[in-house]
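What you see is the complex with one protein chain gone and the rest in place.
Chain nomenclature is as follows: A and B, assigned in order of appearance, with residue numbering initiated at 1 for each chain independently.
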Amino acid sequence: MYPFKVNNPTTVNAAAQALAGGKAAIIAGGTEQLFFLKAMHSPATPPETLVNLKSIPGLTDIKEEGNTLKIGALATLTAIANNDIIKSKYTALAQAAKAVASPELRNQGTIGGNICQRVQCWYYKADNNLFPCRRKVSNGPCYALLGDNRYNSIFGQVNTCYAVNPSDTAPALLALGAKIVTNKKTYNASEFWSATNTSDIEKTTVLALDEIVTEIQIPAPAAGTKSAFKKFALRKSFDFPIVNAAAVITLSGGTVSKASIALNAVHNLPRKATAAEDSINGKAINADTAWDAGVAALNGANAMPQTPANTTWDTIGNKYMIQIAKVLVKRAILDCR
Amino acid sequence: MAQTFITHNDSYNVDETFTDPLKVIGHVPNLVDHFANRIVTGNWPFAQDVFAGQKLFTGVQYCPHAHATIKSVDTSAAESMPGVKAVVTYREVPAPAMPRPTTGETSAEIIYQGMCVAAVAATDPFLARAAADAIKVEYDIHPFVVDMDKALEPGAPLAVNGSTSNSSTRVVFNNPSTPPATGPANVDDAMKTADVIIDNVIDNEKWFGTSWASYWSHNTPEPRSATVKWVGGELWVWSGSQNIANHITNISRNMGLNESNVHFISKGCGGAYGDRKPNGEEAWIAALLSKKARMPVNCTFTRHVNATGGATHQGHQKSVIKLGCKRDGEVAAIDAHWYGTSGPIHLQLTYKTDYIRFTSTTVTINVPRTGPFRTVTGMHSCFCSDQIFDQMAYELNMDPYDFRMKVAVTPDRLDQATNRMNGSNALRDCLEEVGKIFDWKNKWAQHKAAGGVGKARLPDGRLWGIGSCYAFNEKGNSDNNRTVIIRVALDGSAHLNIGTGAASSGTHTAVAVVAAEALGTTIDRVNVTVGEAVLAGSGGNQAGSTGTMSNAYGAFEAAKKALGRMMANAATTLKTTTDQLVSENGRIFMKSDPTQFVTHAQAVGSLAIIESGNGAILGMNLKRDYLSWRRGQANTVRSSVADMCEIAVDEETGEIEILRWDMVDDVGRVLFPKGVQAQLNGGMVMKIGVALTGWEQLFDPGTGATLNGNFIDQKNPTPLDVPVDRITAVAYESNNAASVYGGIGCGEPPVLNYVVVHNAFYNATGKRLTNSVLYPARVLAALGKI
Partner (left out) sequence: MTEEKKGISRREFLKDASLIVGGAAVGSTMLGTVAVASCNNNNNTTTSVGPSGGGRHSLFKVNGIDHWVEIEPYWSLNFVIREKLGLTFTKMGCDRGECGHCTVLVNDLPIYSCMMLAQDAIDKPIETAEILSPDLTNLDGIAKSFRDNAAFQCGFCTAGWMIATKALLKKNPSPNLDQVREELAGHLCICSGIIEICQTVVKIGQGG
């Protein structure tokens, strides 16, 4: 890890100023930032300074104000997972927060950090730039295309990259209609995860260099609303999601009056599954309607190519992710009955 | 087929039988206190703990390519970085530390991704790794191959420059080697007598006898690490290792030192059951950096580097087996072709037949020597052998339990590998015992009633299956190359020194209880030092579950020699003869009048007693005869283990849930109950990793680099992946006649039978999966869901 200074600002403005020069980077909980700094995964010049957000007061509160849940960006995932209001009214988020990593990492990790996690795959994040991929090196190859893509995107590339967004809380926030508040503006969750600027292939969010997430706001769900989050991974602790899904369903008179469904870890950015929402809307929830919604959610999904060149006897490809994702959408919807 | 008896001539009575009940063995509940105390208080030092605050740290640059030749190394950027005190390159590290083909000088050819090229010592590990990252290396990149099947294709790239082929094939044995007096003349003729044959044809619809075992990484919990200090021209190395003597020899030879000037201390040894440092790069690198920097240096590998290298075998295995059986289950013949670097020991030992041919193709590919650090080849050998037998049971319409009983090797058989009488019924005993615990017969009947293979379901709709597996294995035997020294002090307490390191704490305690028993004293009066070969004799390698057997022999012999001298002194004092005396609880007393005694301290006299004992002693007898055991008859000293498991298969996601997993493992005799139980339970968790969570090393098809040299993508089970209350692992005592007090190694056998899950999977789904890890993706594909 290349040595760095640490700047401990006491206001958001001071933090933003420290970041503006482009030679600094944020450290919040630290569990992602330190990972990548130690990995030295990228040939880019590492930051000279880390700007610590934990020295700024007032960023950790969790409170309901009127019809809005407000979560400070530095609230830890443990705090969110254990919060009674979130568990009862914003259940998908509590379940998502609880599903992240491990208890120790949740004690340190913040929700702001969780939603700003880098889009990544094992080629991107390997130590010492072992695979100089196109996210890090201009016109570099995509090693997932040429190699083992068992965890990569099933919805194709974005800016020629097939890596995925690894956040567990992101689909819950997307489905809950959250807003992401920064020191510059307030974004709908649906606008927050960027993937459109070709020259910034390594960008995960819309945040500018000197822009800091300060708060997440979630509108109180309507009466009769339930939400659920599902995660699929090979292990039941530590693992990043291979697929995850969140559903926020309002039932009225026994049928769905509003459905908000999101998937993540299947693509470069979290996906709102509008086709699934349309599919379940107006219907009663049962195994069949929930499954149909799952199928609709995965319209357009395709496994990445497997060729003799990019397979060995170990290769399993990523076609299974499509099936898993359908099932997770189904089960998340069923949990909202 | 003559029987071979092996006896050991020495100064004590080989025919001695232990007529008195054992006093220490089996009664020590746990690892000996002073040793266990050290571990739970943090006073058992690992290499990274030594010289806290007074050492430099190492960063290593390793090759990113699977096959390349180093053209140039430019360390100038690293040398000027902050905190850097020394730099070495591959040119200075002697060839034995770098597993490359060499013509007597260090070769520049890289033959797997991750080989160390240069290293830096700096004042903290962060600076060291940053400096290592800044070293510029240029390579000529060569074509590589990391897939065994591809390596065998015509026109495949050569894994090693200058070689003529990636493989060599030979028939290892072809039994019977001469036509017997009666019956078929050879394997081919015997195969023709079979009623049912499972052949090695790959068929989409029905599985035949081919299996691929995964590449199980030696990614040990403690990353490989060595701390080195030069003291007045002598070299001190602190590093966890099980093969200390070997490292002393290598290091001294290449550093131009006498062996007596190299001190290698291995205390904490964080995981590994096979030498965790066959090449010992970390010690080499640390030693050279330390010499240059004139300070102690620790070299600890990062997780990625730790996953590359660290074992003695390349892990990949593939088997292609043809099995023929008679209608009643009797094996007609086995024809096995093995690809990889290990053999079907399991096949030879476990299943009863005189007709077995084993052809081996050794394949070289551009992957590191990294294999499972427990039964380096055994568990994959079992995986690659057992499914075909399990399948045969179904083909014959037999309950697999009955079929296994029928074909299991029996005590009257000769061990195919050693040509010695097997002499043990433990394999069948273990299967019978686990069958009772698991309630196999009832479950089999219920499963049949519920529809049988591929049709039985749980109330929640998931497919339901049960499976069995067993192994008669070479693990748990002895290794002759051991020396144990005992010193009985003037106070009568005993101190033993064994030369090997110990990966966990079993060996230490095993030696202590055996010595206490042999000496006739109490466990609190015995201390054992491990991991300081400088004070002991040649330690050999603590691997293959040989620690208990081998060190126990040495301890027994040394203790008996010491006791002999104490007895002689006591006889003089008590004015009697040694045959009238017995030693118990730290006293030597007259059998006829226990009030006539001397303490051990008194029996020692005025000069501490020092004796040594060596290696294995076969042919000793125990108090309890086993079956028709005869005095002096050797036992092949195999371990036996049987597993049964019950699973649920979620057809929507491909997830497999363990509903129950039972195992019975023959440990010979339980030397100390809790320690033994820990070994059994540990094996259960490892099997879950290898079969289910994804504990394997993966290589990028595009570049040949290790993809998952970390703990996130190489998936050891977490507590939430282990259904603690659904697992039962039981030790079985066969009182193995060839070992001191009957105990054999139990570190490795508990991991052999992970294929039991695959057998349960077949029972649940009617499909066989031929790769080690039952990923949901593979399950879904097998079920036709994707």
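Basically, a residue touches a chain if its C-beta (ideal position, glycine included) is under 8 Å from a C-beta of that chain, and two chains touch if they have at least 3 such contacts.
Just so you know, these numbers come straight off a predicted model, no measurement behind them.
> For the chain left off this view, which of B:Thr353, B:Asn716 or B:Ser772 is in contact with it?
B:Asn716
> For review purposes, identify every residue of subunit A that touches the missing chain, sorted by number.
1, 3-11, 13-15, 17-18, 27, 29-31, 34-35, 38-39, 49-50, 52, 54-58, 60-62, 74-76, 78-79, 82-83, 101-105, 107-108, 110, 236-238
> Need a quick check: the contact residues on subunit B for the chain that isn't drawn.
Contact residues on subunit B toward the absent chain are 29-31, 33, 36-37, 39-46, 48-49, 52-53, 82-83, 124-127, 220-223, 268-271, 300, 302-303, 503-506, 674-675, 677-679, 681-682, 684-686, 710-712, 716-720, 722, 724-725, 727.
Quick note on the criterion: only the chains that are shown with their structure count from here on.
> Distance between subunit A and subunit B based on Cα centroids, please, to the nearest Å.
So the centre of subunit A lies 41 Å away from the centre of subunit B.
> Within their complex, state which residues of subunit A touch subunit B.
1-3, 38, 40, 102, 122-123, 126-128, 130-131, 143, 146-148, 150, 232, 234-240, 309-317, 319-320, 322-324, 327
> Quick one: which bits of subunit B touch subunit A in the complex? Just the residue numbers, please.
Going by the criterion above, the answer is residues 61-62, 64, 82, 126-127, 129-130, 133, 146-150, 212, 214-215, 302, 304, 318, 652-654, 693-694, 696, 698-703, 705, 707-709, 711-713, 715, 717-721, 771, 775-778, 780-781, 785-786.
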